[in-house]
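Removed from the display is one protein chain of the complex; every other protein chain stays in position.
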Amino acid sequence: MDTQMTETLEAIYDRCVANEDNIITVLQEIQKEFGYIQEKVVLWFAERSNIPASKFYGVVTFYSQFHQNPRGKNIVTVCCGTVCHVKGASRIISKIHEDLKLKEGQKTTKDMKFTLERVNCVGACSIAPVVLVNEKVLGKVTPSKMVKSLKAYKD
Amino acid sequence: MLNLNIDGKDVAVASGTTVLEALRLAGLEVPTLCHDERLKPFGACRLCIVEIAGMPKPVTSCTTPATDGMVVKTNSERLYRLRKTTVELLLSDHPNDCMVCGSSGDCTLQELAYLYGIRENRFLGEVREHSRTDHNPFIIRDQNKCVMCGLCVRVCDEVQGVGAIGFSERGFEAKVIPPFGHDLDCEFCGQCVSVCPTGALAGSLWAGKPRSGGVVKTDTTCTYCGCGCNITLSSHGDKVIRIDSVADNHNRGWLCVKGRFGYEFINSNERLTTPLIRKKKGGEFEKATWDEALSFVAEKLSAIKEKHGADSVAGLCSARCTNEENYLFQKLFRVGFGTNNIDHCARY
Amino acid sequence: MNSEIVVSVCMGTGGIAAGGDMVMQAFEKEFEEAGVSNAIVKEHTRLHKVGCRGFCARDVLVDISVGGIISTYQYIQADMVNRLVKDHCIGKRPVTEWMVGDDYHNFHDSQTKIVLHDLGKIDPESIDEYIRVDGYKAAEKALTTLSPAEVIDTVKRSGLRGRGGGGFPTGVKWGFCAANESDQYYIICNADEGDPGAFMDRSVVEGNPHAVLEGMIIGAYAIGASIGYVYIRAEYPLAVERLHMAIKDANERGFLGKNLFGSDFNLKIKVKLGAGAFVCGEETALIASIEGERGMPRAKPPFPANKGLWSKPTIINNVETLANLPHILNKGAEWFAAIGSEKSKGTKVIALTGKIRNTGLIEIPMGMPLKDIIFDIGGGIEGDKLFKAVQTGGPSGGCIPQQHIDLPVHYEGLASVGSMMGSGGMVVLDETDCMVNISKFFLEFTQSESCGKCVPCRLGTKRLLEILTRITEGEGKEGDIELLQELAEDVRDSSLCGLGMSAPNPVLSTIKYFRHEYEAHIKQKKCPAKVCSKLLTFFIREDMCVGCGMCVRACSVNAITGEKKQPHKINNTLCIQCGSCFDACKFSAVLKE
Partner (left out) sequence: MAGLAAKFGSGAMTNSVAEIADNDALFVIGSNTTENHPIIALRMKEAVAKGAKLIVADPRKIPLVKYATLWLRHKPGTDSVLLNSIMKAILAEGLEDKTFINEQTQGYEEFVQSLDPFTPEYAEEMTGVPAKDIIEAARIFAAAENAGIYYAMGITQHVMGTNNVLAVGNLAMLTGNLGKRACGVNPLRGQNNVQGACDMGGLPNVYPGYQKVDVPAVQEKFEKAWGVPLSGKIGMPATVMTGAMLEGSLKGMYIFGENPAMSDPNTTHSVKAFESLEFLVVQDIFMTETAQLADVVLPGASFAEKEGTFTSSERRIQRVRKAINSPGQARSDLAIIDQLYKRITGQGDLEIAADPVAIFDEIAGLWAGVAGMSYGRLEKNSLQWPCLTEDHPGTEYLFKDGFNTESGKAIFSQVPYVASKELPDKEYPFVLTTGRQLFHYHTGTMTRRSSGLNKVAPEPFVEVNPADAKILGVNNGEKLTVTSRRGQIKLKAKVSKIVPPNVVFIPFHYSEAAANLLTNDAMDPVCKIMEAKVCAVKIEKR
């Protein structure tokens, strides 16, 4: 761990101590800073805070917001709420898999351009099925529209 | 005092008592898998459920505070069915290998399966497969056998204050594991092993050793530090094969790594097995009979005393041997040689 | 004469998703350009962002008010703004063909709006606008003229029940909490809306965050809490942002912080972001999460009102419950109690979605028949398909069939048919939806969201899901329905928390009302709704196929053959029933059976 990283972590630590934040907030801050949760960062924090690493690890693996691996440049999030489900979310997912050449269980493309994720419900049911590409919300998506939308992010 | 009626029996308990404690005070019993009196109630296994008048659903007796006037039922067809389903569900995700499991005969799950007569399982399906082996010298972690009772996690956190293992993931994937799935790296107190209700956590030292036939248990006191922990030695023939400690002693069943796992020296082949005499200074040790050795010692020490006076001999007694031995030893010097030159190494 | 021009653009998540921010930008640009030559536009234009007004299906919705006369436009996109500014704002000639029609008004007129009353009308980012509609009056009244006990009494008399799902009387819960001796009490606003198909709380926080804060102040005062938390999903960035803004503004005005409204009452409100776990909607799991733990529920009793956050008495109220409070305090318990049914007072906000024409956010008086919601407000089934069922209460709820279409929608009504109010999600299903599949969908959800702590939920939902999966894949066995029922009942009765207790509801209610669909899957190996692909045979209708080859390209197992411009054929021994060809065909020539 280099000095700069240690300084960043030290700053997060101080801020969180000052705010009486909990592990979840700490991890949210770490993820905001580094994009994902690295083992060495957790171990650093565990040592620093006298909180066992197992508690951090338990939280990281419990909440779907936390990622343990680097994610792609673009995050494609498919809403899997009830309405999106009945309106064909699963077919959109398989289309994206095919289009991004993702193998089963694989979430991020080899070139690190895309990461495919699912979310329970983004609450935009009236325009289901819904897909988010980064912050942008796409409504009434079909498999073929999806492929077209992704094209713009490929280069 | 709170007055309860449990299965028709009137019971008076102190406030702050849980329903489980109350029913046990009344001499009744319900099955439990995730409960340990020494730990905070958890309410995960759902086996200790009882019906309480006025409550719509069964509640876990371990987590429910007793209240005045409570009417409790510990057994009914409904409770029996729910408990049986729970056990059956647990077995549906458990390797069926009691024959080769070190905990066979000492396994709560096995006992429950027997109690509910579960021969066939309605719920067979996917079984978790954690094929990873943990490389540590003391504790075998067989996660396939974990029932997620959380006793190990809680004892490690609440009692030992270490937190070497924790829950991770959720749903069917939920498991108990050291952070990031590494090998266990902890104080190896084995508290987790002692509370595990199945064979998910077991001592490496007693793996493959006799489980019950020919095993003799002896209650005694630990030989290491001054904490004076009560232990139970399991021996087979003249070999010590396992050390445990029961929950209701003054150390509450807790031991440290040395106390629980540091007993191999007893069976070491480096043990001294015969008296040795060095006939002249600088010579080699030679094996001797007891009679030779004892007479030799008695003669030599007595001769020194005779020649140089009582205070030319001294004894160091042992902070690791028994009171009776130490008593007799100092008496030997005081009576036998007439000297008070006796001390021991307690100072180091 | 009022020469003001006010433009309000719907900027809730729905509105933004439909292009609201682009529309907003377009208005800014157009006004700036027009303002150069037009003094009125330059000086008298106000551009507003407003929260969701409910009819999300018609987004982007824009109100243009010129001289006090309001016109509402629907389906507005950025490229339409130029004309709206030129014709309506400057030329005073409304663009009638883009305006909403009668159905829009019908949608609204059948509703009774309390919580949603100001949504879509006020700018959620402006505390002044909230104050303009009597904001913070109720809190002031409570803190300066009423005792905590009187506040609790008022809420008790109003009959308000928790809108988060349980329906427990709010005032009674407060009373339990306040009765504890403690050095610290907490109030928590549960905005961790996790039900798929629900977006009530998000819309309210996005559209009127101050109402939620005001509700919290009233609740906090009633129980004596000096610290409050809003636990909100991180997936709701807009709501989080507006909430932070609202807290900051309220602090600055002295509505939060020390000595509220000149009283000696203090309240600090903190925002905690949920990190993506449905189970954290459950009170005790939510508490664990605020404490920084895995969101694993704790057994009740003891209830949070007695031993909650950090073992101190804690009240957890849902967003909608809190947003009702200012109105109750302002207008009185009797006013509120007069709305709704005998046991369920007031209104309920509902996210009306699914296979229905008018989807969106609505608010109805408790007790309105299901039929009115679906066919009047909702405008009936999309594409003239047949109504099959309505799923209420999310993964914890059940499916209500046609036969109960007259059911009054309130806590008791929904419970009487094996469903529940839940947080208020209502997903309408039509004839093309397979009920076994729906049931499996919810079990997939609950299984993956189960915290893994208790046995019945962790393993029970897994086994339920496995049985449902095998049924939808044609592997169902005689006795599976009974096994499902037995296991579902046991999971329901012995799980630790609400998630596990209610997870079997979708299974039980679909078996109850749609047993024949299960039987068809098991006995005939058919999916009547033609959803379960493993049970379908795909074939191509020769008369419809133009031989374009789209299906050939879509097929990943090379099961489709045919010459160009000639009808194609599917080799059913190769086909894996993935449905790709069905999706790919633009001529509806691929059929499934």
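Per-chain numbering from 1; labels A, B and C assigned in written order.
We adopt the following convention: contacts are C-beta pairs under 8 Å (C-beta built on N, C-alpha and C of every residue); 3 or more make two chains touch, one makes a residue touch a chain.
A quick note: this is a predicted structure, and the numbers were derived from the prediction, not measured.
Visitor: Which of the visible chains would the unseen chain be in contact with across the whole complex?
Guide: Over the full assembly, the chain not pictured touches B.
Visitor: For the chain left out of this view, which of B:V13, B:V87 or B:V159 touches it?
Guide: Touches the omitted chain: B:V159.
Visitor: Among B:E29, B:D97 or B:E187, exactly one should touch the missing chain; which is it?
Guide: Residue touching the absent chain, from the options given: B:E187.
Visitor: Using the touch definition up top, pick the residue from B:L25, B:C98, B:A247 or B:I277 that touches the left-out chain.
Guide: Within the whole complex, the residue contacting the unshown chain is B:I277.
Visitor: Which candidate, B:A14, B:V71 or B:C345, sits in contact with the chain we can't see?
Guide: Residue touching the absent chain, from the options given: B:C345.
Visitor: Pick out the residues on chain B that sit against the missing chain.
Guide: Interface residues of chain B facing the absent chain: 136-138, 158-161, 187-189, 204-205, 216, 218-230, 233, 235, 237-240, 250-251, 254-259, 261-266, 268, 270-278, 281, 285, 288, 290, 293-298, 300-302, 304-305, 308, 310-348.
Everything that follows uses one rule, which is that only the chains that are shown with their structure count from here on.
Visitor: Taking each chain's centre as the mean of its CA atoms, how far is chain A from chain B in angstrom?
Guide: Once rounded, the distance between the two centres reads 43 Å.
Visitor: Taking the mean of the C-alpha atoms as each chain's centre, how many Å separate chain B from chain C?
Guide: 52
Visitor: Which residues belonging to chain B are in contact with no fewer than two other chains?
Guide: Touching at least two other chains: 167, 169-170.
Visitor: Where in chain A do residues touch two or more of the other chains?
Guide: 55, 58, 62
Visitor: What part of chain B is in contact with chain C in the complex they form?
Guide: The touching residues are 41, 43-46, 49, 57-60, 63-65, 78, 81-82, 85-86, 89-90, 92-93, 122-123, 125-126, 147-148, 150, 167, 169-174.
Visitor: Chain A touches which residues of chain B in the complex?
Guide: Touching chain A from chain B are residues 153, 157, 162-170, 177-180.
Visitor: In the complex formed with chain B, which residues of chain A make contact?
Guide: Going by the criterion above, the answer is residues 39, 42-43, 46, 51-58, 61-62.
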